[in-house]
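Take a look at the structure set out below.
Removed: one protein chain of the complex. Kept in place: all other protein chains.
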Amino acid sequence: MSMTATAGRAHADPHHIGLVVEHPGPAPKRTVTAYGFWVFLLSDIVMFSCFFAAYAVLADQTAGGPKGSEIFEQRNVAIETVCLLLSSFTCGMASIAADVRNRFWFYLGMAVTCMLGLIFLAIEFREFADLVARGYGPSRSAFLTSFFSLVGCHGLHVSAGILWLLTMMAQVFAKGFRADVLRRMMCFALFWHALDIVWVGVFSVVYLLGSGV
Amino acid sequence: MLGKLDWSAIPFDQPIPLIAGAVVLVAILAVLIWVVVKGHLPYLWHEWITSVDHKRIGVMYILLASVMLLRGGSDAIMMRIQQAVAYQSQGYLPPEHYNQIFSAHGTIMIFFVAMPFVIGLMNLIVPLQLGVRDVAFPTLNSVGFWLTATGALLVNLSLVVGEFARTGWLAFPPLSELSYSPGVGVDYYAWSLQISGVGTLVAGINLVTTVLKLRTKGMNYLRMPMFCWTTLASNLLIVAAFPILTATLAMLLLDRYLGFHFFTNEAGGNVMMFMNLIWAWGHPEVYILVLPAFGIFSEVVSTFSGKALFGYRSMVLATMAICVISFMVWLHHFFTMGAGPDVNAIFGIASMIIAVPTGVKIYNWLFTMYGGRIRFATPMLWAVGFMVTFIIGGLTGVLVAVPPADFMLHNSMFLVAHFHNVIIGGVLFGAFAGFEYWFPKAFGFRLDERWGKAAFWFTFLGFYVTFVPLYVAGMLGMTRRLQHYDVAAWRPWMFVAAAGMAVLTIGVICQIVQLVVSIRNREALRDRTGDPWDGRSLEWATSSPPPVFNFAFHPDVRGEDAYWDMKLSAQQQSLDHAAPEYHDIEMPRNSPTGFTCAFFATIMGFALIWHIWWMVILGGVGAFATFVVFAWRDHDEYVIPADEVARIDRINLEERRSLVSMAGTI
Partner (left out) sequence: MSDQTHARSEHDIAPGDEEQHSVGERVLGYVVGLALALLLTATSFFIAGTDLVWQPSIPVALIVLAIAQMGVHLVFFLHITTGPDNTNNVLALAFGLLVVFLVVGGTVWIMGHLNQNMPPMDQIMPMRR
């Protein structure tokens, strides 16, 4: 029995929904892959929101230790923010380069993105190391626990992103702009932009709001 | 060198786990040796372990769930016996052992029985019902399954190497913090759930994307089978809720490993925040479990009543309403923690509201049955049994949703009876119904009806004999998780419950016997056409089992109950079509990525539990290397030539033609 249904059936639309746009069938691979990654990103955002929630609850539990306003350095945060924002821009450039198959601009865009990401991580690492050395590590108080965890979780994601970035550069080098490599590049770009969106939340809620605490 | 691990980890001084562990080890070794000696290993490796076929992965999920059901059930038997004998006595299980048993029972039943069972059924059936060839991400599917298996392995390993958590299945702090649980038990619990949690999330992403982006031509959202709608809702919940579990367990692990202060009593930690976050996951979790069961019942009731599902659109609305509201009720798990009357009232009302869409579903099933030609095959028995049982469980749920009532009943045996009522009556009955209903599709032969019916009746009756006494005991003031007690009034009820457990066990044995008998009689029970139940949806349009590519041509769907329409039209047209033109089909290649990834995850998990840091790094590097190797492969698909497709498809067409010409009318 052939699977094509017959035309002209009276009972085709029992619920009479009216003008029904016939579903064209399964979506192309690029759409499917990107949408799946989009759904993953949303799950990651939910996970971040738990750390945000914990921060909101524990922010004033300083247990005799320092408050946010006593340990946050606005200048460093500003530099980190600009670095990450610029890296989103250069990542966008690399995406466009990949779409038009331009190797030079792709490698350049990715390399600059990597640099900016590493600068971000270096500043953040220095901030953490400095706090720990002064005895204000995450085990000092619940506030510091939640601070280190939220900001550290973001930093871990950025580190994973850098690893992925380098892998993408290696993939393009080895395989060229093949369809599956392009799909992965698209997912990487989604990831990198999402990390910058999360950082907007972090610097606003933790550093800027916290500086008034 | 080996962190905290030494010979004292093996319970040489505790006979029960020692003997149980030894028996299981011998059994596993025996099976492995038999497999290797008989030469089945290459077949298993190529056809099952490295398979990315959703049908194979679905079967493996269900196999895992069934085996773990026996483990979780054994824990339950031990608990019932202990509570029957431990009146003014210590019973046969010391407290530190009893506490591990009820913790393992809950953890295993929720995470390694119920979840894999429903995920397995969704994996097996949804692509077939949608008329497509596989899920959105086949290799990722394999990764998800094997990571779940890793979690199950670690939990079971704790029986013989170390200990399990003694905290209950949700590991509340401060008991689960390092100072009160210094052993490895909570670590086994937390790492096992973190690893399998990744697997579950991956399955969630896969199924959401499949339902939303991979449907055959003409299958608009409102033409999808109800099981696909509940799959969508359940997996949206997985994607939204499991990150909360991941984050919360991570916080607990940070407290335990690095001295953080999320949930500690000192330095400003907040113990209550754990309860809040874990139940924000925990409540959606139970809807993740029950929504697919609802979907199964929609399919079963409609098929065995010979009628289209009544009120399809209201079912869809009810499903999505449950999906959203399930995120607004979680505080009802801790009414007594002290948030106050305002907060309690809001969540109490929301918890009652969520019963309404479920009620809508029940009415729709009843109206589907009304006026239909009902056949009481085994799946239909499970469906009707579910309706009776789940209504009672739901009513007791609405009862405890009232905060003042809950202040009396929180953490009593009444509560235990309630949640077993809805989980067994809802999820387990649904899983068994789905198992009976779709077994022929997966394996090509039906299950023995007599043993199936016996399994149903023993399980159904056994459930009531076990759990109604627990309702009574709860009303008489008995709290949960008691290793011993000295209130005489509770004792007779504990005896009845233990007797009920025996009846339930017979039910489980009947299931096993059913399987054995059916396999032995499989030729007599063979399903030749692929449509043994006169089904209504597209999975019954394939052969049993379906070919690896599911459909030779993507079906073109014109209405709801797509396959039913096709059967009617085929009957009218007497099946005279021109021979169709077959095409080559590309299918994803099998891959060892999933298994290898899980192998390294097991190493990492074990090493993290026992603080063997060099092994952690080794496992992590291995897992990353696995991904890189996977990313580097050049050939991810293989081609099935058109002739082969034609050959396979024609066999099934012949069987169907002969059925139609023999029967006349379907």
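When the chains are written out, they are named A and B in that same order, and each has its own residue count from 1.
Criterion: contacts are C-beta pairs under 8 Å (C-beta built on N, C-alpha and C of every residue); 3 or more make two chains touch, one makes a residue touch a chain.
It should be emphasised that the depicted structure is a prediction, and the values quoted were computed from it without experimental measurement.
Every visible chain touched by the undisplayed chain in the complete complex is listed here: A, B. Considering A:81, A:145 or A:171, the position touching the chain not shown turns out to be A:81 (whole complex).
Within the set B:82, B:246 or B:276, the residue that contacts the chain not displayed is B:276. Although one chain is not displayed, its contacts with subunit B can still be listed: residues 132-134, 212-214, 236, 240-241, 244, 265, 270, 272-273, 276-277, 280, 324, 327-328, 330-331, 337-340, 342-343, 585-586, 588.
Although one chain is hidden here, its contacts on subunit A can still be listed: residues 24-31, 33-35, 37-39, 42-43, 45-46, 49-50, 52-54, 56-57, 74, 78, 81-82, 85-86, 88-89, 92-93, 96, 100, 186, 189-190, 193-194, 196-197, 200-201, 203-205, 208-209, 211-212.
Keep this in mind: only the chains that are shown with their structure count from here on.
Subunit B meets subunit A in the complex at residues 132, 136-137, 201, 204-206, 208-209, 212-220, 222, 239-244, 246-248, 251, 254, 258-262, 264, 266-270, 273, 277, 308, 312-313, 541, 551-560, 565-566, 569-570, 573, 575, 577, 580, 628, 631-632, 634, 636, 653, 656-657. Interface of subunit A with subunit B (complex): residues 1-6, 9, 11-15, 17, 20-27, 31-33, 35-36, 39-40, 42-44, 46-47, 50-51, 53-54, 57-58, 61-63, 138-146, 148-149, 167, 171, 174-175, 180, 184.
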